[in-house]
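Yeah, one chain of the complex is gone here, protein chain that is, but the others are all in their spots.
Going in written order, the chains are labelled A and B, and every chain counts its residues from 1.
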Amino acid sequence: MREGARISSVLYPRWYWPSFAAPASVWLVFLFIVPFYVVLSAAFGTIDLFGNPLPVYQPWYWSTATFQDILGRFYGTDAFYRPALIRTLVFVPAASLLCLIIGYGVAYYVARHAGRRKGLYLVLLISPFWISYLMRIYSWQGLLQPDGLVNRILAWMHVASSPVGWLQGKPSTVILGLVYGYIPYMILPLYGFLDRIDQNLLEAGRDLGAGPMKTFVRVTLPLSRQAILAGMVIVALPMFGDYFTNDLLGSTKTAMFGNLIDNAVQSPGGGPQAGSLVLMLMVLLVVPLLYYLRSTKRAQEAA
Amino acid sequence: MHPGSRARRMSRRDFLRRSAGAAVALPGAAAILAACSKPGQSTRTSIEEQLLANPARPDHPVTLPLYQDPIAASTPIEKGATLQVYNWEDYLWPRLFREFEDKFSKYDVKVSLTTFNNIDEGVAKLSAGQVSADVFFPDPSELTKLVVSKLLQPLQHDLLPNLAANYWPEFQNPFYDKGWRYTVPYTIYTTGIAYRRDHVPDSKIQSLDNPYEILWDPEYKGRVTIYDDRRETLSMALMKNGIKDVNTGDPKLIDMAKNDILALIDATDAKLTINGIYSRMAEDVFWVGSSWSGDVCSAAFYYLPKDVSPEVLGFWYPPDGGGVIGNDLMVVPTSSKNPRLAHEFVNFMLDTKNSFANFTNWNGYQPPTTSIDPTALVPKVVPPSLKETVVVPSYFDTGSFILGVTPSVDALYSAAWDEIKAGG
Partner (left out) sequence: MSTASLSVRRWWKDPWRKPRFLQALTWGYLAWSLVPVLIAVAFSFNAGRSRSAWQGFSLRWWVGDPTAAESLLYRPELRASVVHSVWLAVATMLIAVPLGTLFAIGIDRWHGRGPGIANFTMLLSFVLPEIILGVSLFLAFIYLLRDVVSLGSTAQILGLVTYQISYPVIVVRARLLSIGKDYEEAAMDLGAPPTQSVRRVLLPLLYPAIFASAALVFADTIDDFVTVRYLCAAASCEPISVKVYDAARAAPPPSVNAAVTFMLVATLLAISVGFVAYRRITKAERAGPAGREFIGFQV
């Protein structure tokens, strides 16, 4: 690291490396940061005759009326947004945990025990990335229809006598749908890490008399903490804004926070509401993100 | 050179650069200055405020104000144009687009369809400038708002000869747009209850005191659908409670309607759809649902599997004609790039041959033309089990239109709908 610093300062002008990062940074400023300001302006702005938002760009004209109204829908007497928030706070951790448990098992198997077939497994694991999320959930829709394959198999196994309404707002369907959609993002980072674990560490554990289970719990698991955290962040954070899984596999009874935003954008007069909700979601998510960044930095410094 | 003199003498390059910079910055500065004034100031005249505060009703007809003249009848037809039609999904027979293109092939015309899911979405996107359309298909509920916001242009009736003679007397001077300044009628329809007679016997519906309640029946859990349309679904709940004024501003009534819909969803896991009736009831997915008259006809005409008789579908509408009634309109927005061609298209759709073909071959919605005798539709066009779908002129006296309301009442309906969509 010190060598690199020396070379950088001696042979490259000071603006050299920043100029590489400049185009993307400028892009992000104009198309990522600035739109957030527009969101603020819309959330604290007004609406026109049709209910389209009229953003107010000067902070001194901002009115918090809509924002307070929305907050009231979460904790007031008639808090009809609260169920959606609670559902999201239950679905996302549940789905993330399932992703972790299943994903870790699969990643572990492929990383450590796949042997000659590792390439094949890898291709199969990567395939969801290019199969398209929509197609995968769409396929499940077909299977979960009242006369679909799942119900037919259940009937054939005599488990369910009448067709089960999987697509009628069942939380389990939505949670499993979330897992189905996001689990590839958990498996790959975990695989990447488990693949590179130093075999010596594991053998040391075995030499000291620990069985496979103990080695796993005492050696592998603690080492994978950072990878697990990364996987959880990559999976859980986007899940908070997910609305399409519920749209396709659930109903209004299982509406999530993302559905609140999507409905607000589509409805007349919903612009400021959408802005306020997006604001709330960002505030909710920035905290775990900062925690993740700090722990990554600490892990890097320790390494 | 002396530093002072250098500072005073600007080189030509400097001057050019600075003036160019100013020229680029000026529009930006103007925009900023414009943005600096206090926003949301209303610039509406008192007439407009009047119109918005007193929306059109059958007993209170409205003449919409004119802001510009209609296009001259002598305007030439635009060449090489693509006509943008902005409509509900599956509402206009695609073959009619091809026939229109063929008819005007010497002008090298193309027709392109953009769709919206429900009227709120359609109006919102048009008013936000997200969609630019040549012909738009709204209903009267948002008409005043559209006109007052100068989003629609008045029609040039010299270009619409098909309108004059062919339409019902009730439409010669509609109460929501006296003189047909901005609109022409497209279809008429009622909102009733559609059901599959092989799962829900006729007798069951007839025996109920309040047939609307069949939608709340837990026996059909998972088999019920209602419309993903704010006003339509809340109106149905109001009707179920015997409230004929579906444009009521009474917060208690709106609240009651909202709670009823939440109870409906709870009891039956009802799905909010727009095409649930015509496509999925035909596929035996839904057995009962709130339905527009045209949707169930469309299911019978087009979507049923080949070996299933249309008699499997049934439709109920209050026998006294006191249910929800509506009609859809054709309008030309001000943002239209091809107004002359738009008029030609409207005229084309007003031709009774085309509107009848649209009705019987595609969308099942009756056009209010005098050439169609409602009593003769059954059984030649409409199967006997669906005879209630036929709309007769007397319904316009007994039925209730979904119409515009004041902004504050509109907000009440929106809040109620938000709660329904949020899962309660």
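Things worth noting here:
By definition in this document, a contact is a pair of C-beta atoms (placed from the backbone, for glycine too) under 8 Å apart; a residue touches a chain by one contact, two chains touch by 3 or more.
These numbers were taken from a predicted model, which means no experiment stands behind them.
Residues of subunit A that touch the chain left out of view are 3-5, 7-8, 11-12, 16-25, 27-28, 31-36, 38-39, 41-42, 53-55, 57, 102, 105-106, 108-110, 113, 121, 124-143, 145, 147-149, 180, 183-184, 188, 192, 206, 211-212, 233-234, 237-244, 247-248, 258, 261-262, 265, 271, 274-275, 278, 281-282, 285, 289, 293.
Taking the complete complex into account, residues 31, 84, 89, 94, 112-115, 117, 125, 128-132, 273-276, 279-280, 283, 285, 305 of subunit B touch the chain not shown.
Everything below uses one rule, namely that only the chains that are shown with their structure count from here on.
Residues 45-46, 48-52, 54, 56-58, 61, 80-81, 83-84, 87, 145-146, 165, 168-169, 251-255, 259-260, 263-264, 266-270, 273 of subunit A are the ones that touch subunit B when the two sit in their complex.
Of all residues in subunit B, those touching subunit A in their complex are 35-36, 38-40, 52, 120-121, 123-124, 127-128, 142, 145, 148-149, 221-222, 230, 265-266, 269, 271-272, 285, 407, 410-411, 414, 417-424.
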